[in-house]
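Just passing along the structure, written as structure tokens.
One protein chain is absent from this view; the other protein chains keep their places.
Presenting subunit A:
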Amino acid sequence: MTDLLQSVVNGLLIGAVFALVAVGLTLIYGVMDVINFAHGEMVMLGMYTSFFAWSLLGLDPLLSIPLAGVSIALTGALMYFGAVGRVLGRSPLAQVIVTFGLQVFLRGLAQFLWTPNTRTVPRPWAAGLRWEIGPVVIGGPQVIMAVGALLATGAVAYFMNRTRLGGAVRAAGEDPAAASLMGIDPRKMYALCWVIAGLATGVAGALLMNSYSASPTAGVSFVLMAFVVVAFGGFGSITGAALAGLLVGVAQGVVGLYAPSYTLAAALALYLVVVLVRPQGLLGTR
């Protein structure tokens, strides 16, 4: 029983990170109908940013969150203006090829610049923290990552659902021509989605350095989960992604308790069930 409780708690904590990674993916899909296959590479770049902030400047991963967020937000803008924005309105295949190309390019670039070796921040500040609540033990890095991820996810949800600019982004996503009749430039809104996705993945990358290592393929496992989370939560739904992130985390944690080698299979099985039973996802509308 204690073990089960512990697994659920662990699952919720990592699930929050899945949610944050998924938010940018679902935002870009929901507004632009573009699947960003380079999303995991944005997380990876965020991790490296945080690592070098530590190795060159001595900054703890917690302190490099703003730096990583801003750097990857700029990277997102660059990806939009340099590549994705140039194939808007072309065939969906062109868009897939562009984001897939960005994935290969960024992974290769990381390997070229920083070698395939893993890079770890040895003793982040959060590693010194540890809580015991009854029988459940929770580590500082896990709590810090979860709290940071929930705050960042909440901030994106707030921006999209409660602010004027967020409403304009959603309007451009729903009907770009109608939005332009309101004087809203849809392309600017698309670019903003990439900036927000960059911000979210950059923050996620820095948070992850509290407990994970950076490497050219470090983003892969998280983005795989993010795809599951996006589909599970409903394509385009940020609240759905947050909810689904937590659920996928718990499913993974609980299955990991009984059959550690099947954690990934569990997440994908959950996805399969959702697709068969409720194809639009938890909170999706289409």
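Convention: a contact is a pair of C-beta atoms (placed from the backbone, for glycine too) under 8 Å apart; a residue touches a chain by one contact, two chains touch by 3 or more; residues count from 1.
Rule of thumb we're sticking to: contacts and distances are computed from a predicted model.
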Chain not displayed: protein name in its UniProt record ("Ferrous iron transport protein A", "Threonylcarbamoyladenosine tRNA methylthiotransferase MtaB", "ABC transporter ATP-binding protein" or "Carrier domain-containing protein"): "ABC transporter ATP-binding protein"
Omitted-chain contact residue, chosen from A:L20, A:V43, A:L102 or A:I184: A:I184
Positions on subunit A contacted by the hidden chain, ascending: 164, 167-168, 170-171, 174-175, 177-186, 285
